[in-house]
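Comments concern the structure below.
Heads up, one of the protein chains got dropped from this complex, but the rest are sitting where they should.
Naming follows writing order (A, B and C), and every chain is counted from residue 1.
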Amino acid sequence: MTIRALVWGENVHEQTNADVRSLYPDGMHTLIAQALGKDSAIEASTATLQDPEHGLSVEVLEKTDVLLWWGHAAHGDVSDAIVDRVQQRVWEGMGLLVLHSAHFSKIFKRLMGTPCSLTWREAGEKERVWVINRSHPIAAGLDPWFELPQSEMYGEPFAVPEPMETVFTSWFQGGEVFRSGLTWQRGAGRIFYFGPGHETYPIYHDRNVQQVLRNAVSWAANAAPDWKGIEQAPNRPISEALEPIEQRGLSLHQNGDEGFK
Amino acid sequence: MTIRALVWGENVHEQTNADVRSLYPDGMHTLIAQALGKDSAIEASTATLQDPEHGLSVEVLEKTDVLLWWGHAAHGDVSDAIVDRVQQRVWEGMGLLVLHSAHFSKIFKRLMGTPCSLTWREAGEKERVWVINRSHPIAAGLDPWFELPQSEMYGEPFAVPEPMETVFTSWFQGGEVFRSGLTWQRGAGRIFYFGPGHETYPIYHDRNVQQVLRNAVSWAANAAPDWKGIEQAPNRPISEALEPIEQRGLSLHQNGDEGFK
Amino acid sequence: MTIRALVWGENVHEQTNADVRSLYPDGMHTLIAQALGKDSAIEASTATLQDPEHGLSVEVLEKTDVLLWWGHAAHGDVSDAIVDRVQQRVWEGMGLLVLHSAHFSKIFKRLMGTPCSLTWREAGEKERVWVINRSHPIAAGLDPWFELPQSEMYGEPFAVPEPMETVFTSWFQGGEVFRSGLTWQRGAGRIFYFGPGHETYPIYHDRNVQQVLRNAVSWAANAAPDWKGIEQAPNRPISEALEPIEQRGLSLHQNGDEGFK
Partner (left out) sequence: MTIRALVWGENVHEQTNADVRSLYPDGMHTLIAQALGKDSAIEASTATLQDPEHGLSVEVLEKTDVLLWWGHAAHGDVSDAIVDRVQQRVWEGMGLLVLHSAHFSKIFKRLMGTPCSLTWREAGEKERVWVINRSHPIAAGLDPWFELPQSEMYGEPFAVPEPMETVFTSWFQGGEVFRSGLTWQRGAGRIFYFGPGHETYPIYHDRNVQQVLRNAVSWAANAAPDWKGIEQAPNRPISEALEPIEQRGLSLHQNGDEGFK
């Protein structure tokens, strides 16, 4: 089965910062999509903040198995209505990879229900990513650790819910640690947060980082049919009860009512 | 230490439905607060939708250790700004008990990041609440199960994140099951969802239900100082790094910048 | 990739009880293996308590991706040395499906670290299995619930660790509930416990049960290379430290020592 991945890039610093543009002349989203495409089972496309509907129309999202999200300077410019739409698709089963500074994206904060805050330092220091859950699909093909010679420090406490799995934890040269690879499920959708990815360093050119992203796309793709209507609270009328019961006591609702929301 | 509990009631059906009023002449919130007050370590007060700021002013919330939330018909009438405020307080460490139909409250959906949907039937059928985690503080003093002779059926799938702990699971006469007592942590705040509580039955008059609520208030009260500023992402400047490092590579930020949000 | 599944059957009641034999003339293990084989991606074989080394030689286990375990009357007859061997293989990445009365098997108790006790009643009552995690791979192709007209009641509390995921919860006619489909990871191995399976009813002839087992085999198969040596605690000598450090302070060990066990 081909996995349809969509790489969403904020695409701001690539336009406004010459250093970032020199690292990612076609945008970070484009390079990431190319990296995913090295796995023949992944069909990757891109979308950006500047596209109509941020490139996330109903039609596009319907055809997306896994969405990758990179944002940093313009989280507030993402339309709430489109965040609603993305959240609904995650609930229905679309996978989501949240990259680096997207820890503060609207969609991630929405799905976590927590501040998603952390500490940070942009010093170009060394980050060593340790594999905690060695046989996890997201760690496939990796050594016990890998290094990024220059990285932005992201440090604990990372204000997210306890994860389903801790896949990676990072060591930083300046003395901090960070749970840099975490998984959760929300509705039917699987979510992976990955820490590395600062735009002034060539992180997404890194072989190991690219491997992690490909692995995570495969992991997050849910083969189940979309769970349409997951947000509904259907009434099961008495007449259709699985065991014979009769109405007793007082009631607010007429049989078959839709209920309050 | 006295725990300051605040029982928030939507207080709509008590006004508009004679049956509900006859069960709860002073409102469900008042009866629940009285039930909590039977534990001398709990000091319980109330607030309702109709109060100014829904009774949830900054000052009131600052002095609240555990908030209980019951809503059903008017979730949409709760101000988003006040939901923001409550969510912030949960992150800082305030406990939250989410009762029955408040599964669809704005605050619960915000903290879970999921639809929080379920199936339901108002037939006055029997609910038997089984204790799954017998020695959990929330189950203190309970038998292995207890029954509610008339209850609204809430059934699976309950679209919430995997809980930290499953404390209760309910059996329904009509054939369904429901995870009726679940815990989570979000930020520093502990959250407990409890299923029973339909307003046309005398659920909150039940001895076991009252015991559960008192237990859960004690469990959710966090002795730690409030985590003010949990939503901030502080920069750790290079000059204050715990290990000696020097600026390397390119950078977006000046040292000490606030960062993007 | 073909998944090599091995169905281990205690194979006692099939020999000693005419009722069980009439349901499973070739043994429960054989029928289960046949059910797995309906998925062309699964290659299923069998082993029994009575085989030399219980059919679980080092060679056989090395070639097993997922082991299914059914036992009831003869848990105590399983050799501790072979339980050690199976546990080691689970740690290395072999999947394990624990079926029904195998909740009290040595291997399950070893991997859980808990009593794995429950309550039970053999009344031939109805069991309705509810899908809790609808889009989970183990629930693929199932309706929101399925029924077993005659089943042995297994009831809560089920003394196992909080699971990674609750996939199924069962409703019983006699009034109990049971978390009948649970997942865990131990070492690199994925474990699934499935409740239904009493030998005096034709449970493993059931279409839905067979579907669950096939799904679970696929889910439990770990594509990662076996994690050989997972039980070792390797010394990382100072000379190979990733950051330059020097010996300081007192020491118990000579550099390169094996450490205590």
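Heads up, the rule we're going with is that a contact is a pair of C-beta atoms (placed from the backbone, for glycine too) under 8 Å apart; a residue touches a chain by one contact, two chains touch by 3 or more.
Every value quoted in this text rests on a predicted model; they were computed, and no experiment measured them.
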item	value
In the full complex, displayed partners of the excluded chain	A, B, C
Contacting the left-out chain in the complete assembly, out of B:Gly9, B:Gly93 or B:Gly259	B:Gly93
Missing-chain contacts mapped onto subunit C	13, 17, 19-20, 72-76, 87, 91, 101, 104, 110-115, 117-125, 150, 153, 155, 159, 161-162, 164, 173-176, 184-187, 199-201, 230-238, 241-243, 245-253, 259-261
Chain not shown, touching residues in subunit B	93, 128, 133-137, 139-140, 145, 164-165, 185, 188, 222-224, 227, 242
Residues from subunit A at the interface with the omitted partner, ascending	128, 130-134, 144, 155-158, 162, 164-166, 169-172, 175-177, 179
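We take it that only the chains that are shown with their structure count from here on.
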item	value
Touching subunit A and also subunit B, the following chains	C
Far-end chain from subunit B, centres as C-alpha averages	C
Copy pair subunit B, subunit C: interface residue numbering same or different (half cut)	same
Length of the line joining the C-alpha centres of subunit A and subunit B, rounded to whole Å	27
Geometric centre distance via CA averages, subunit C-subunit A, whole Å	31
Approximate Å spacing (C-alpha centroids) for the pair subunit B, subunit C	36
Multi-partner residues of subunit C (each touching 2 or more other chains)	128, 133-134, 164-165
